[in-house]
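What follows is a short report on a single structure.
Missing here is one protein chain; the remaining ones are kept as they sit in the complex.
Naming follows writing order (A, B and C), and every chain is counted from residue 1.
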Amino acid sequence: MLGSGFIARFYADTLHDQRRKDRIHLVYSRDENNAKRFAKDYGLNGFTTDMEEAINHPDTEVVLISLPNHLHEAAVLACAKAKVPVLCTKPLGRNAQEAKRMLDAVEEAGIFAGYLEDLCYTPKFLKSMKSIQGGSLGKILWTKSREAHPGPHSDWFWDKEKSGGGAIIDLGCHCVEIGRNFIGKQVKPLEVMCWADTQVHPIDAEDHAVGLVRYASGAIGQFEVSWTFRGGMDLRDEVMGTEGTIWLNSFLRTGFEMFTTGKGDGYIAEKAESNSGWLFPVGDEANELGYPHMFTDMFDAMETGREPLETFYDGYVVNAILDAAFLSASTKRWEPVALEIWRGEEEAIQAANFQEYDATHWLIKKEILPNGDIKLILKNKKSGELSQLVN
Amino acid sequence: MLGSGFIARFYADTLHDQRRKDRIHLVYSRDENNAKRFAKDYGLNGFTTDMEEAINHPDTEVVLISLPNHLHEAAVLACAKAKVPVLCTKPLGRNAQEAKRMLDAVEEAGIFAGYLEDLCYTPKFLKSMKSIQGGSLGKILWTKSREAHPGPHSDWFWDKEKSGGGAIIDLGCHCVEIGRNFIGKQVKPLEVMCWADTQVHPIDAEDHAVGLVRYASGAIGQFEVSWTFRGGMDLRDEVMGTEGTIWLNSFLRTGFEMFTTGKGDGYIAEKAESNSGWLFPVGDEANELGYPHMFTDMFDAMETGREPLETFYDGYVVNAILDAAFLSASTKRWEPVALEIWRGEEEAIQAANFQEYDATHWLIKKEILPNGDIKLILKNKKSGELSQLVN
Amino acid sequence: MLGSGFIARFYADTLHDQRRKDRIHLVYSRDENNAKRFAKDYGLNGFTTDMEEAINHPDTEVVLISLPNHLHEAAVLACAKAKVPVLCTKPLGRNAQEAKRMLDAVEEAGIFAGYLEDLCYTPKFLKSMKSIQGGSLGKILWTKSREAHPGPHSDWFWDKEKSGGGAIIDLGCHCVEIGRNFIGKQVKPLEVMCWADTQVHPIDAEDHAVGLVRYASGAIGQFEVSWTFRGGMDLRDEVMGTEGTIWLNSFLRTGFEMFTTGKGDGYIAEKAESNSGWLFPVGDEANELGYPHMFTDMFDAMETGREPLETFYDGYVVNAILDAAFLSASTKRWEPVALEIWRGEEEAIQAANFQEYDATHWLIKKEILPNGDIKLILKNKKSGELSQLVN
Partner (left out) sequence: MLGSGFIARFYADTLHDQRRKDRIHLVYSRDENNAKRFAKDYGLNGFTTDMEEAINHPDTEVVLISLPNHLHEAAVLACAKAKVPVLCTKPLGRNAQEAKRMLDAVEEAGIFAGYLEDLCYTPKFLKSMKSIQGGSLGKILWTKSREAHPGPHSDWFWDKEKSGGGAIIDLGCHCVEIGRNFIGKQVKPLEVMCWADTQVHPIDAEDHAVGLVRYASGAIGQFEVSWTFRGGMDLRDEVMGTEGTIWLNSFLRTGFEMFTTGKGDGYIAEKAESNSGWLFPVGDEANELGYPHMFTDMFDAMETGREPLETFYDGYVVNAILDAAFLSASTKRWEPVALEIWRGEEEAIQAANFQEYDATHWLIKKEILPNGDIKLILKNKKSGELSQLVN
């Protein structure tokens, strides 16, 4: 385990819970006290402040990177050099260039590499993906992924140099990859339009942004990210398809409802802002956030020699999309996604797929009116003239 | 009453319900059969196919325009000429030019004119406005208004020439005005970025669009409109402020929850798509959509000589914003809102309003950690250096 | 208007709102200051402390009784004597004897009499009744009506002598009548089992109770009432039928969701307990509680000479059921409902209505298993032997 902060603890809590068989044996931290405390809290064999030592330790079968963003690359390159399998937390890089170098390094080294994008592993997400892949929603037209809370836990997040950006890099990486999954990873992201602003905090990075990613299929993957949200942690996704709709709440309203006058006490939930009145404690936070299913996929993939659901290549594509978002936020126009490597389908030609009413008309719409009448809106295929029929 | 279609019936149902004292006496429709049927259904004194006759009828105290968009201007000009008070359904014009001419006409004639923007009159909306105006949400940062359903009822909606556009003009007019109310009507809308596409239907107009309106305060008013939604009518708004959050569902989940195997039958709700399984019938549709409170405000305003909450000027501003949205959808960049008349505040200068930790530091964030620790993220005012403190 | 308290104000707010044509002209209160203040607040023609005077005033077309429970009978008898139409708030009497005398009085006088049971008039309730009457739920098996809050507003409610009881009489009257409507008013209530206790308050009356009313059709009407609930006002109903289910929330989660740090201020909702954190303000309280639709039905019924949906006879039946509930709470066994007058169907004979699988078997259940298998549970009609089939 490289790193001993908030996310490292979430990972460790997950791995050492529920009688799972995988164990962390060693922790590396730049700070000796943190390393020592972490090793003690999780009953590890040891700790170190020397990253190389941790990676090259004979008991290390796989390295988990839970470091600040600006330290990912060096850690991944060290793993590649040592030929040790590696799992890296999100985002992969601070930008696509960094991510590309990491991707190249692990592929050249021929090591297993997994991208720890937990929100693409929540039980709800996995099940909704099955419905979408089974066709329940028809062709996907639009997705929205929203992640908003009152801001991250550690100082480095707020430092653009170390993090690579603000809410876009911290939260947008989740949202973009959620959208890619819903729309289909084989579909090419073409261009991005993004608004970003620093509305509340005394920082250089953006604390609020909204972006649209246009894909080759015509679908839009919308993201909404903010460090200015009040009321807890808001993680919601929506999908619209030609045959259906999905609404998914991944955190704030997934637990139980509790009213309390405020007697009693204690931790309610990640980023909760109150401990009286109506509260919405989340039952099993790690599970709602996808950690258990993520590690299961990663280790199962390693053991069976298959790719995990989320790879370094995915991390690279996400960074490329976010790069375009940052650019668009400053140029104020749509910016193309620059992908040096594209492993999906080439740009689709969008075939017209209209519903016929009869030989000369398209059916635009059919509706049952309050009085029971059935109303049809038609379009003459040749003249383009619109008409309506009531039966 | 000018017009006898779907919306005219909704208006009439509202006015003649709940022992209200205002009565429709005469209906005008281009189609005699429709006029006759409408007059009979609502027990009116008469009907006509001559609009001038209806407007100039001695019993006419106020004219309600429920006509297709391309007929609004002529009707409003006729009312102005006849000096008869007028209420016009949304959108006011097909574009700002049209709306401006209508605004000028009623102001020159000195007649009462109300803009029938029902969704700014729903009971929930009115109450949430009170909370926002009372300061419960602090400074407004972002609003989202979403209106999506499977498409409108009548052929003219689908004809760009008659309607002025697709989902943007039909639904976006609601969303934009909802955002203006939340952000404050005195705050100037500066520029718009908009994506629009025709994803599903064989039409020229857009059937899906997402746009961002940037205001002088730095706030963003986001709109999401679609005629491609499956599952009913989705009307939801969100507001983020520095001190709070509001989530508002105006239709689809406002009634009761019913599971039925499909026995029994009948109308469930506007734009419902199914009559078995889990259904969500809305209790009192007119009330949830704001019609009763809208007419109450309009007639009370007329009687007491004050302005209604929604005026022709509001309708004009909305059209100007939508014009910029249409332009942005084709130029693919942010486009300025062109307002010949601006009656609100001039552009605000956004004052920094940061929270101090001590004389040399800003406080970026304060959080209670799971273990009870209190963590502070600080920024040195001069050096810009970030640091964290754990107590 | 007889009475000037909390409920009188709710009634007056409703009647004088939304451009309704009916007007209160005179208020009676035992307390002159209250009468004066009420008359002023609602712009009435006058006030009085003489009830007879109010009833017999030449402008009085109908009397609204909003008095404490122990004063209902005298007021109704005075109206009967004066032959003035009367509307009486719930409960009708403190017990069935009182209610019976009121019922007899108005029927002998031949005057119009309406029972102001508002919760049987909420828009959701009215629409759910239409679904049930249309057969969407099949045969009704069980209903639950729950009303719970932290206790009533005025001292007399807490005084058993004046009120006739605690939460059972105050809230149970709503719940019982809701159940009767769902099950069908023509179906005879047979017996009641009830638990009641004084769990929290220093009073003689019960502050918490749960009861079951068994009807001739075999259906159960369950009521849950409490003055010990924390978190606002909880009004929820459920209905189970052979073909479906209804869940209905009439208050606490019907508005919008708001998080606020507590800046700003003001009234949130009837019986809300907090003004920061997550709050659920109700949009239009009078509407959610059924007042507008109730008065519309009452006055329309008066004008057209039909019965209102809720009559004094209904009030009497409710009192008879509550009498049995009080008795059961002390005898700790099921107690029969003593109805001197029964105007519905005689006791139904419950016909077996089983589903046949084939000539020799009943079908108990059919289910699709996770693996796609269809499983049938059968019962031999003669031997009673159970078996299962998997296809």
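As a convention for this text, a residue touches a chain if its C-beta (ideal position, glycine included) is under 8 Å from a C-beta of that chain, and two chains touch if they have at least 3 such contacts.
From a predicted model like this one, the values you see are computed outputs, not experimental measurements.
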- [ ] Among A:Asp300, A:Glu356 or A:Glu385, single out the residue that touches the unshown chain.
- [x] A:Asp300
Task: Of A:Gly255, A:Pro336 or A:Pro370, the residue in touch with the unshown chain - done: A:Gly255
Task: Contact partner of the left-out chain, one of C:Ile220, C:Leu309, C:Ala325 or C:Leu339 - done: C:Ile220
TODO: Decide which residue listed in C:Lys83, C:Arg306 or C:Lys365 touches the omitted chain of the complex.
DONE: C:Lys365
Open item on the list: For the chain left out of this view, which of A:Thr60, A:Gln97 or A:Ser131 touches it?
Closed with: A:Ser131
- [ ] Could you list which residues of chain B touch the chain missing from the display?
- [x] 230-232, 259-261, 273-274, 276-280
- [ ] Using the touch rule from the top, list residues of chain C that touch the missing partner.
- [x] 141-142, 144, 148, 150-156, 158-159, 193, 195, 197, 199-204, 208, 210, 212, 214, 218, 220, 222, 224, 226, 228-231, 240-245, 267, 270-271, 332-334, 352, 354, 362, 364-365, 367-372, 375, 377, 379, 384, 386-388
Open item on the list: What does the interface between chain A and the hidden chain look like in terms of residue numbers?
Closed with: 17-22, 122-128, 130-131, 134-138, 243-249, 254-261, 263-266, 281-284, 287, 292-293, 295-296, 299-300
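Assume only the chains that are shown with their structure count from here on.
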- [ ] Have a look at where chain B meets chain C and say same if over half of the interface residue numbers show up on both copies, different if under half do.
- [x] same
TODO: Calculate how many whole Å lie between the centre of chain A and the centre of chain B, each centre taken as the average of the chain's C-alpha atoms.
DONE: 33
- [ ] Could you give the separation in Å between the centres of chain B and chain C, each centre being the mean of its C-alpha atoms?
- [x] 36
Task: Shared-contact residues (touching 2 or more other chains) in chain B - done: 243-245
